[in-house]
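For this depiction, one protein chain was excluded, whereas all remaining protein chains were kept in their positions.
A and B are the chain letters, set down in written order, and residue numbers restart from 1 in every chain.
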Amino acid sequence: MATMTHTQPSIEQMPKGRLALWILIAGEVAIFGGFIMSYILYRLRLSDWGPQTVHTVVWAGALNTMVLLTSSFTIVEAHAAAIKKDLKNVAKYMNITLILGVVFLIVKGYEYNMKFSHHLSLTSPSLLTGTDMAAHIGSLYWSYYFIMTGLHATHVIIGMIAIFMVKLQAQKGHALHRVELAGLYWHMVDLIWIFLFPLLYLAK
Amino acid sequence: MSASHHGEQSFIKKYIFSTDHKMIGTQYLTTGVIMAFIGGFLAYVFRYNLAHPGAKIPLYGMLDSMHYNSLVTMHGTIMIFWVAMPVLLSAVGNYLIPLMIGTEDMAFPKLNMLSYWVFFVSTVILMGSFLVPGGAFGGGWTAYPPLSAGDGSMGYMKDAAGLPVVMSIFSGGSMWILAVALEFISMLIGGINFFATTLNMRTKGLKFSQLPVTIWYVNLASLIFTFSVGPLVAGAIMLLFDRTFGTGFYDPARGGDPILFQHFFWFFGHPEVYVILWPSLGVVSEVLSTFSRKPLFGYKVIIWSAVISALLSVIVWAHHQFIAGINPKMAAFFSITTIIISIPFAAIIFAMIATLYKGSISFKVPMLWALGFLAEFLIGGVTGIYLGSSAFDIYAHDTYFVIAHFHYTLFPTVVFGGMAGISYWWPKFTGKMMSEALGKLHFLGTFIFFNMTFFPLFFAGMMGDHRRIFNYQFFQSLKVNEGYREIATIGTIGLLLSQVFFIINVIMSLMSKKTAEAKNPWKANSLEWQADSPPPHGNFSPYPEVFRGPYEYSVPGRSSDYWPQNERN
Partner (left out) sequence: MENKDILENDYHGHPNYKAVFGSLVALFAISVVADLMKGTLGNGLALTIIFATAFIKFFLVVANFMHLKFEPVKFLWLPIFTMFAVFVFLILVYPDVSIIELKVSKW
């Protein structure tokens, strides 16, 4: 039976795994783009959103930004190690990335806790129980805050699972090409945060 | 990765959890056709009600206004997401891409299988929504809030304490959102497969400029779908949260804006109708070329026009919102872009007509469907230009004129284009022939009754019949339209009954013997016709090498009027 493909060598050739990841990333970017775009529109048009932003914790956001930037660096170092088939460093860098992911989630959890203790949540305050006029218009701001950061955190978790599963194989030397693919997804998660951070924490 | 499987596969592996693209295509096609009959039945029920308000509907019973809303909603939802998409995008793409590019399967066969089963689960959830308390979703396939965010009155429901009432995840509307979301995921996964396969797995010698236009169209459709669906996913998540957690993303009282959802919806919704159209244009193009024995006219023009229409398709969406309260200046902008987008599509239609010119035309069943598509889609397209002008749309929006317009575009696209494809490639995929006589009867019945159903609706719309109305008896001034509604209902029944010819044809063909004629009965050039009928696992043995494009028909100097892509001389 003839070999699988007779693709001609051309510049269109791209390893199919990488191609698939890029299309997935494009789709995900479109989804987050929808959230970010509508957030920006509301932020510009509803003058009562501005005061709400005071309550986001800049140092937590900044710390998380550093954490994610560093984790992007470590996962790409893992990729570089995978190319050299340096299994020890592959495992080491992927582990560091995972730990940084955990740190991100812990900081996020602490932040959420702070918000909840101030009665700020996805649906708060409700229409008639809130006596503070500014607060109950600002509730939409918090709905956006929680849904965007929550969805992002979900993707952080998905990315960590992917990295973990790839690591199990890669540290034994199998399927090393997948290190890059997990990395691509992780970079996307970082990229989204690169925009969420100024939007939610700095632009006040 | 070798795909040769030694020995017989078990029934489950071969028919149910198959990774073979042909079986997956069959699964999508079968599900789509079954859903088409369900969606058609729903249309029969509400059309009967519209012609005979208050009457007991045969085969259904009494219809009340709430259930009427559910029927029209589910009819639209089913037809677009569970018929048009699986048949025209998934089935066509899955069947044809590997075969037309001369390879053994998709780039990611297991992912392909996953995409079908996600789709299957979405179908189950959607059908299940009919059975939950409260019944299926009734907010229109467009699902605008505030209605879709949780209640039937203006604004959001509040309980005694003034807190927002939330709906269970097992409510009709929430299940609707979940089903649509899963369907989107299935199509996204499929799109990744299509693109990776087309890019990476073309057989030796097959350049991009030698691909059948169908491959171009299907990939373009998948990419535009991927990019445009994102904001709607965001908007749908927000809608679901409004329903199940009581958030106020679309609640004006809490700073939300229902129009935002409309923008999210139509930013996707408009490219979506072109996503459905492009594969059908591809199928019809193949058929027109083959049955005129002429090359497809203007291959490059067609590709470029398709790409331009794709780029334009993302800046026309608000023509669905002309009277929703948008700024009239923006309405002017969207009118202009909407009218401009008719140009690339007109170019494509002209190219298809030019393909026919001076061709040696044989009126086999696939060709009848293709010609029917051209004639009917033209009417739909032209009436779209009327609607694209915001001034006219102020009058016609949400009337039956719009319904007639989009059925004159969607129905030819899905049914005429889909049937052209099914009747054309049936011999390839079953190894058996379909009856020409039954096919012609099916076509005739569909053609006549389709026009009988929808042409009167243009007039009913212009005379004032509004969409999504349960009982026109309350509107004395609309009594004039009773005749049109009656004719349209008779047409609906005739249309549904005509499909019986198709069912009989399918059954008889499947029960007949395989024939050698079925390998290339239409004497076509593209690579799928060089494989056996039906193609075995792995498709080709050996894999073909390509020397020319797929439209070399009636080449001067050759004794035969066709020239397969893989024939050296």
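What to note about this one:
Rule of thumb we're sticking to: contacts are C-beta pairs under 8 Å (C-beta built on N, C-alpha and C of every residue); 3 or more make two chains touch, one makes a residue touch a chain.
What you see is a predicted model, and the numbers here were worked out from it, not measured in a lab.
Residue in contact with the omitted chain (choice from B:202, B:243, B:263 or B:320): B:263.
In the complete complex, the hidden chain is touched by one of B:57, B:273 or B:326, namely B:326.
By the touch rule set out above, chain A reaches the unshown chain at residues 4-5, 7, 11-19, 22, 26, 29-30, 33, 36-37, 40-41, 44-48, 58, 62, 65-66, 69-70, 72-73, 75-77, 80, 82-83, 85, 133, 137, 175-178, 183-184, 187, 190-191, 194-195, 197-198, 202-204. Although one chain is not displayed, its contacts with chain B can still be listed: residues 1, 154-155, 200, 227, 231, 252-255, 257, 259-260, 263, 267, 314-315, 318, 325-327, 329-330, 333.
In this section, only the chains that are shown with their structure count from here on.
Between the Cα centres of chain A and chain B there is a gap of 34 Å.
Contact residues of chain B toward chain A in the complex are 1-4, 102-104, 107-108, 111, 158, 161-164, 188, 191-192, 195-196, 199-208, 223, 226-235, 237-238, 241, 245-249, 253-257, 260, 264, 538, 540-543, 545. Chain A meets chain B in the complex at residues 1-2, 4-8, 12-14, 16, 19-20, 23-24, 26-35, 37-38, 41-42, 46, 48-49, 122-123, 126-129, 136-141, 143-144, 147, 151.
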